[in-house]
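The complex appears here minus one protein chain, its other protein chains still in place.
To keep things simple, chains are lettered A and B as they appear, and every chain counts its residues starting from 1.
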Amino acid sequence: MTAPFVILAVVTIGGAVAAMTLRKLVHCALALAVCFVGLAGLYLDLNAQFVGLVQVLVYVGAVVILIVFAILLTRHDELPAQTNRTRVAGLGVSAVVFALLAWAVTAGGAQMGAAVAAPEAAMKDIGGALMQKYVLPLEVVGLLLTAALIGAVVIAMEEKKKAR
Amino acid sequence: MTPLNGCLLVSALLFSIGLGGALTRRSAILVLVGIELMLNAANLNFIAFWRYGPHPEALTGVLFVTFSIAIAAAEAAVGLALIQAVYRHAKTTDVNQLDTMKG
Partner (left out) sequence: MVWIVRNLWLIPALPAAAAAVIALFRQAQRRLAAGLAIGTMGLSFLMALIAFAHMLAQPATEYVNFGWLQFGSEWLKFGWVLDPLAAVMLVMVTLVGLLIFIFSIGYMEHDENFTRFFCFLALFAGAMLGLVIANNLVLLFMCWEVVGLTSYLLIGFWYQRPAAAAAAKKAFIVTRVGDLGLFLGMLWLYSLSGTLVFYDNGGGCLEHAAIAAMAAHAAALGLTASSGIGLLIFCGAAGKSGQVPLHVWLPDAMEGPTPVSALIHAATMVAAGVFLVARMYPLMAATTNGGTSQALEVVAWVGAITALFAAFIAVAQDDIKRILAYSTVSQLGYMMLGLGVGGVAIGMFHLITHAFFKSLLFLGAGSVIHGCNGEQDIHKMGGLRKLMPITFATYAAGMLALCGVPLFAGFWSKDEILHAAHGWNVSAVPYYLGAAGALLTAFYMTRQVAYVFFGKQRETSEAVAHDAATAQGAGAHGAGETHESPAVMTVPLIILGLFATFLGFVGTPAWPWFQAFLEGQHATLDFGAFAGNGILPLMTISSLIVFAGLGLAWWLYGRRPIESAEARDALEQMMPGAFHVLAKRVYVDELYGVTVVRLAEWSARVMDWMDRWVWNGAVQAVAKIVAGVAWIDSSLDTAVINSGFDGCCEGVEHGGRLVTRTQSGRVQSYLRVLGIALIVLVLFLYWSRKG
């Protein structure tokens, strides 16, 4: 539990909490961005430099912006909070899930996870794996991205007037 | 508390926060935000296990997370387009009012 880890963890968690509890949607979106940055930091701390930077690029750079765009395009008045019943039930479920997961983590026995030397994640190796071992998923993901792109455009497009 | 456990706990906490927000907030966009948080928590899990688990030289965790991020992005795009389309039709993003699939 090094200090950077703790700080980054706190940032991430705080951003997440803020994103989920703030009233105004734009504030939520910005808090989300903070959370993602924190996560990127965590990745960097865990010696996954590539993933961390991709996280910043994609999540902070694209997803959050997308969310902001969506917020901007959908005008809404301040929505009241959820009914008590729903809130309690939802929070209860999430609390139970956390308890379960936490228990699974801590009660599982410390079989692994001792501090070991950081592995090397050379770009060359990542690139090589992508092109050789994981080329198929790469291509499929490319296809998926294309489809998503087209789909998003089609779905968000204004419906043409009905033909006379 | 091993480092791994710490990472796992953080990710668990992140996951729960995301789940709670998805279940509790009324705006559809915030539900999507919650879902993104959940995905990120899973990504953190992967990286943590790659760092402290066996065979890190296989780069499995890294590549998995790479793909996951790509897919998450695509999914966020499509989801927000959907919200947009729904907003155009129902004039609201309140999930409580989007219950025409009610049985």
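In this section, contacts are C-beta pairs under 8 Å (C-beta built on N, C-alpha and C of every residue); 3 or more make two chains touch, one makes a residue touch a chain.
Keep in mind it's a predicted model, so treat the numbers as computed, not measured.
Asks: Identify the residue among A:T12, A:Q55, A:T74 or A:S94 that touches the chain left out of the display.
Replies: A:S94
Asks: Any idea which of B:L4, B:L19 or B:A73 touches the chain not displayed?
Replies: In the complete complex, the chain left out is touched by residue B:L19.
Asks: Footprint of the hidden chain on chain B, which residues?
Replies: Residues 19, 22-24, 28, 31, 95-96, 98-103 of chain B touch the chain that is not shown.
Asks: Using the touch rule from the top, list residues of chain A that touch the missing partner.
Replies: Residues in contact with the chain left out: 82, 86, 89-90, 93-94, 96-97, 100, 104.
Everything that follows uses one rule, which is that only the chains that are shown with their structure count from here on.
Asks: Under the definition above, what is the set of chain B residues touching chain A in their complex?
Replies: Touching chain A from chain B are residues 1-10, 12-21, 23-27, 29-30, 32-34, 36-37, 40, 43-44, 47-48, 50-54, 56-57, 59, 61-63, 65-67, 69-78, 80-85, 87-88, 92-94, 96.
Asks: For the complex, which residues does chain A have touching chain B?
Replies: 1-2, 5, 9, 12-13, 16-17, 19-21, 25, 28-29, 32, 35-36, 39, 42-43, 46-48, 50-51, 54-55, 58-59, 62-63, 66-67, 69-71, 73-74, 76, 79-82, 86-87, 89-91, 93-95, 97-98, 101-102, 105-106, 110, 112-116, 118-121, 125-126, 129-130, 134, 137, 141, 144-145, 147-149, 151-153, 155-156, 158
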